[in-house]
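Only a single protein chain was left out; the remaining protein chains are all shown in position.
In this document, chain identifiers A, B and C correspond to the written order of the chains, with residue numbering beginning at 1 in each.
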Amino acid sequence: MKDSIGFIGMGSMGLPMALNLIKAGFQVTVYNRTHNKAEPAIKAGAKSAKCPRDLLSDHAIIITVLSNDQAVEEVVFGKGGLGEGLQKGHIHLSMSTISPDTSKKLHQFHQDKGADYLVATISGRPEGAAAQKLWIFLAGVQRAKERVASILQTLGQKTFDIGEDPIAANIVKLCGNFLIISAIEAISEASMFAEKQGLDRTIIDKVFAHSLFACPIYQIYAPIIAEHKFEPAGFKLSLGLKDVNLLLDAAKKCEQPLPLANLVHHRLLSAIAKGRGEMDWSAIALGSSEET
Amino acid sequence: MKDSIGFIGMGSMGLPMALNLIKAGFQVTVYNRTHNKAEPAIKAGAKSAKCPRDLLSDHAIIITVLSNDQAVEEVVFGKGGLGEGLQKGHIHLSMSTISPDTSKKLHQFHQDKGADYLVATISGRPEGAAAQKLWIFLAGVQRAKERVASILQTLGQKTFDIGEDPIAANIVKLCGNFLIISAIEAISEASMFAEKQGLDRTIIDKVFAHSLFACPIYQIYAPIIAEHKFEPAGFKLSLGLKDVNLLLDAAKKCEQPLPLANLVHHRLLSAIAKGRGEMDWSAIALGSSEET
Amino acid sequence: MKDSIGFIGMGSMGLPMALNLIKAGFQVTVYNRTHNKAEPAIKAGAKSAKCPRDLLSDHAIIITVLSNDQAVEEVVFGKGGLGEGLQKGHIHLSMSTISPDTSKKLHQFHQDKGADYLVATISGRPEGAAAQKLWIFLAGVQRAKERVASILQTLGQKTFDIGEDPIAANIVKLCGNFLIISAIEAISEASMFAEKQGLDRTIIDKVFAHSLFACPIYQIYAPIIAEHKFEPAGFKLSLGLKDVNLLLDAAKKCEQPLPLANLVHHRLLSAIAKGRGEMDWSAIALGSSEET
Partner (left out) sequence: MKDSIGFIGMGSMGLPMALNLIKAGFQVTVYNRTHNKAEPAIKAGAKSAKCPRDLLSDHAIIITVLSNDQAVEEVVFGKGGLGEGLQKGHIHLSMSTISPDTSKKLHQFHQDKGADYLVATISGRPEGAAAQKLWIFLAGVQRAKERVASILQTLGQKTFDIGEDPIAANIVKLCGNFLIISAIEAISEASMFAEKQGLDRTIIDKVFAHSLFACPIYQIYAPIIAEHKFEPAGFKLSLGLKDVNLLLDAAKKCEQPLPLANLVHHRLLSAIAKGRGEMDWSAIALGSSEET
């Protein structure tokens, strides 16, 4: 019999993930701060909880997919939060992109309670989540990893085991987003240059995304950048800035200068200032074209 | 019967390409300024010419694979150069990475002589050239493209047709190299960050080169960067700097700022100053690690 | 008769400032967390308090010169802090370089207590403080400014009135430090370039610090950079990084990209990683020379 799962966070990623779990036969109870966002999951067969803590009475495994550190902290440490009920036997599978520091604090807290804190960060856009095509970066204690294996198989196309320290999966996620936004900047500059030289911006997609760079990221973003099709957002620019901020803050703490990360941070911040926070984060490409 | 070809340039790319043509049954006559570099080709069955011009008496198709603008200009405009013999019916298949401006000048010159100037830039490292795995970016007049189709099939795994204007293939090549060196910088920074956070530098290869970035460039360079294995060079750093200089010069002329290109230029120039010109150009990764 | 003053913070800036006030005839009581740092002031005639709050019984004017946000918050909000005694009639003259956000919070707190919160940020190095040559940037309510006028005259060579909003003086201070570290980077790069071209690094000082840039900052830093005389520190690199962090954090919040601030941040962070936190912040010049 399939596990039962408590699922917190019905955002653009969390909802399709929860729906896939329900479809796959898991018993799912959902919680979302804004209740009506949980309705599609309830219609699909999920039960609903009034607060995070209540999930713990029926479910040993709790998944959180939230948008930032504060949201995760509230769900754990807030009134009615998981912190009020966590104990030995519970697994908290934390799938949000959050700072290594917050993750460390959560890890310590779970250890103190006797519960297992697993981090399984994810890479993919909402359509990828719906299609069970997420890439998953998993880290934490072995016994808990085994317990969630079938869940992760349902959610993604592949799970990478990053080791025993759960924080490592947060680090990997920050690296992944950095690699993506760096590729976006490179494609943007190359596209602008090609266009200025009389070629069509689509050349980057047509040639490179099907040869040297024949991989998901270039094949997703090169056409978006060529066509300047930044809406609707697959991944919101404001969230992209948040993630690069997490990276740069962590880099600051470990005293590692990252000039390319600074460059894309500059692009993202400038785009936010121009009111593009709701666009796809590849809209930093507009920065290149506005410099001329 | 296979075409006969005059082949100029027996460097680390030109030689394996010429050998592949000989093996495939083309009649090949080679020329190299330093004669002894041509010997492997002669042993494999090539004839040898005393000067570029002499190639034109027996061969309608001349291929040049040279290391920079000056070398190409010398081969065409120098004493005993192609310029002394080029005429209607000749095809010059120019495969070097050179500046758009020099290429324009060559194009005009060939037109004036009635000869066809084709540009077929290539992407790949010496082992890729040997394995007939080059990516080829071809541009120029249609009739000439048809004449060289079987040659290019022998040399590479795929030819992209970039259009009628030969210069476009030079532009595409500069874009490609820029995308590669940008990916190298991104991988380098991500690797350093991961290492500082207690992970192994190989994580970028293990995770991302086999998921989001499962493509040749990330699979080639992520392990090189993780292991700091910058020798022997697949593509020399000094040549990489030359190419980024070509890009930045062209960008300057068309008034397009390219901040990421500036960043990698900085890395390359610093590496040259530290005596790393003979290393693989991914040795810019040392720049990241020396900042801490 | 001269005012009596409570003075908190006996660091490299605070101590010479307190000594000047004592010498000028003010009644000064000092407080420092590490008591023995207060001894020179006590020898010079100051009284000593056990905690910040105790200063408020005898002194209407409290000066704080502390090294960061945390230190100021502790002195105000901590146990035995000013917060336990502040009331109408008290003036807190805050002279530390802190974040605009912390300053806003302090301002609100003082208003709630009925006390006046004045900000008088200072620019100068320890020898400048000793010589009463500080530049002072003063902002806050008019009545309080008048009360501290003679104090500031004792401490500095000139006071600039920045207006009624105390936070403005924090902003101005961040701008000033940014201008200084930017000049340091410019001098460093120019010096390295000149040297590489066969000139002496001192040329920047000899020529420009006595013509186009004949002003204190260039005359202080150009010789330091030419001679690589980064110890002892006039202003510690670790504090410089802290201030640029304050600037960049504030810029992030108001969505203003500052590429030159990013560049100097990179230099400072790299210098910290290399163990130069105790050197003068102009030691970022070593970054330029290590790139070649």
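Here is the rule we go by: contacts are C-beta pairs under 8 Å (C-beta built on N, C-alpha and C of every residue); 3 or more make two chains touch, one makes a residue touch a chain.
All of these numbers come straight from a predicted model, not from anything done at the bench.
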**Message:** Using the document's definition of touch, tell me which of C:I162, C:A226, C:L241 or C:L269 contacts the absent chain.
**Reply:** C:I162
**Request:** Could you tell me which of C:S57, C:Q70, C:Q111 or C:Q256 touches the chain that is not displayed?
**Result:** C:Q256
**Message:** Using the document's contact rule, name the residues of chain A that touch the chain not shown here.
**Reply:** 266, 270, 273-274, 287, 290-292
**Message:** On chain B, where is the contact patch with the chain that was removed from view?
**Reply:** 245, 252, 255-257, 259, 262, 265-266, 269-270, 272-273
**Asked** Footprint of the hidden chain on chain C, which residues?
**Response** 100, 123, 135, 137, 158, 160, 162-163, 165, 167-168, 171-172, 174-176, 178-180, 182-183, 185-187, 189-190, 192-194, 196-199, 203-204, 206-208, 211-218, 247, 250-251, 254-261, 263, 288, 291-292
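The criterion applied here is as follows: only the chains that are shown with their structure count from here on.
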**Fill in**
Here the gap between chain B and chain C, centre to centre from mean Cα coordinates and rounded to Å, is 55
**Fill in**
Chain-centre distance (mean CA atoms) for chain A and chain B, in whole Å, is 38
**Prompt:** chain A: which residues touch two or more other chains?
**Reply:** 255-257, 259
